[in-house]
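One structure coming up, written as structure tokens, with questions to follow.
Rather than the whole complex, this shows some of its chains in their spots.
In order of appearance the chains are A and B, and numbering begins at 1 in each one.
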Amino acid sequence: MDNLKEINYGQAIYEGCYQEMENNDSVFVYGLGVDDQKGHYGTSKDLHKIFGEKRNFDMPLSEDAMTGVGIGAALAGLRPIYVHQRMDFLLLCMNQLVNMAAKLRYMSSGEHSVPFVVRAAIGRSWGQGAQHSQAFHSYFMHVPGIKVVAPTTPHDAKGCLIASIRDNNPVVFVEHRMLYSNTGYVPNNLYEVEFGKGRVLIEGTDITLVGASYTVTDCIRAAEALKKIGISAEVIDPVSLSPIDYDLIRKSANKTKKVLVVDNGWLTCGFSSEIIADLGINCSNLKLDRMGYLESPCPTTRVLEDGFYPDPEGVAIKANIMCNGEKNWKPEKISREEINSFKGPF
Amino acid sequence: MKEFDIKKAYHLFYLIRRSEEKIIELYDTDKIKSPVHLSIGQEAIAVGVSLALDDNDIVFSNYRGHAHYLAREGNLNQMWAELYGKIDGSSRGKAGSMHLSDWSVNFMTTSAIVTSAIPEAVGYAFAQKYKNDKGIVICYHGDGAVDEGVYWESLNFASLHNLPILFVCENNKYAIYTHQSKRMLNDSISERANAFGVKASKVDGLTTKDFYNAAYKSLDEIKNGNGPMLIECLTTRWRDHVGPGEDRHIKFRSDDELDNAIKNDDLLRLESMLSEKEVKKINDEVDNKINEAIKYSEKSSFPDTSEITEEVYG
């Protein structure tokens, strides 16, 4: 265990970034506020002091052009990492990401490559409201030529970031605000987490729960509650959303015959549609269902916000219904300390 | 030109200042569970501009919108209830601090995505012209907002169509902790606007009256069909970018910069122009109103979760 230490998700991102910057001069980090005192939840803190301002710098509020700047720098052989405080801001970059980054290799028949990492924090908690709460991983899953990862553990955060930096394609790296404080054991060395491989976090036989980013933790907590009433839930963390490990999910589905997909986003044409569609096509006799954001923008006031997002109780209740048809059971209140303790003010 | 009303200016200024201070006071109780972007230090702009407006003028603002709303004599109870996330809030708690809007005082909309409501303001001005309506659109924004390309697209369209809109740039020199000089080579917002066909002037008097005068003159030009205008108003944010705190510990600006601004507080200047009695009367009235608003908000209920999926479609 000498080679491991316990750190949190934010620290793991920092470490992966730091080590890869040390390893490769072509890697640089930019984004609004990356070089300020907070350093994007600590993930880029003081990197400019260590590697120089050239390699960790702030920028004008110009998300669209700055995406193109990253792509252009990548064409020139650098490995830029563009950090976004909110994934909602990626809507300003869609043209560059989808029409340019995802296409340049193909249009040049392989002459160009775009080794470009776009880190985007997903919001929730503390009254973020309609414009600071969205997750658009499905938008990038939809488009060939771009990869998407959404690690949930510190181990995967570090390994996925390193793999993203080394990848020769544009990668959208999704990080949920409520995960930054998640702790776990992380190897000290440089390592890559392979894209396209998911993980079975909890093995089970009665039902498969599949999350995406933060909702994986909802699934884990739901599985614990379900265990108490004798339901054995298997929890899958896809880690990489594009490419996605369909095989792993299918295998689990064929075993449990019941799959509940819990997305950290809206349902329609989303991650949950994709997983369920794949199972509907490739497996048979499954009971399938899904949960995610309610079908509205995210409301600001806490009572409504709490109802808007999926939660572990809701996941457990739905899973129990799928397993037993039992509609009246409710688990004890499941506390989510990372949400309760988060007080903004941002 | 209608005369600058010192009493009214003081009233509005004090109302904004005290409201923001109340938010600071209360924030620790976690009754306001959402980000707040305070206008303390920047009130003079909202007050000066608002005093120059007609009732039918229309305001677009951003997440730092409390001052703009209150200077427009928006409903204090509803604003507070909105901060509390209650059903008597102007948007039943769905908006919160960052998305205030209130049709009854032509306070249209505020976006938390920087620059995003600016083309809307231009579109509204387009509609005013289309419908031959009288009101001028006021579009408040920060110095950071001009970094975004859509800002220039908006100005370009506004000047091309000679639209009745006044852009009010609150230049507090920072976007969060990033100084303007880290975002543009030269201090050239007004120059850029002029090149885009929007007549711009820089107002660095820092007093409410200066902003009033500048706004009044611009509005007059616009009324006479002389197209969109911009006033770039120099100012200083006293508190942290977001939340109730201060930000000296972050050391992104010198203490002097802040201290000078605080020393120049126009609230004190306005106060000094009124009698003690006048001041006391206004202060008492405002303090009362704020206390009432807080009581009102405390009493109001939270919305039922069934409301989550309401008002998505019209």
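The criterion applied here is as follows: a contact is a pair of C-beta atoms (placed from the backbone, for glycine too) under 8 Å apart; a residue touches a chain by one contact, two chains touch by 3 or more.
Predicted model, so just to flag it, every value in this text is computed and none were measured.
If you count every protein chain in this structure file, you get A x2, B x2.
By definition in this document, only the chains that are shown with their structure count from here on.
One inter-chain figure worth recording: subunit A and subunit B are separated by 36 Å, centre to centre, where each centre is the mean of the chain's CA atoms. Those residues of subunit A that touch subunit B in the complex are listed here as 32-33, 36-37, 58-65, 88-89, 92, 126-132, 294-297, 299-304, 307-308, 343-346. Taken together, the subunit B residues at the contact with subunit A in this complex read 27, 30, 32-36, 85-86, 89, 92-99, 111-116, 144-145, 147-149, 175-178, 182-184, 242-245, 250-252, 302-303, 305, 307-310, 312.
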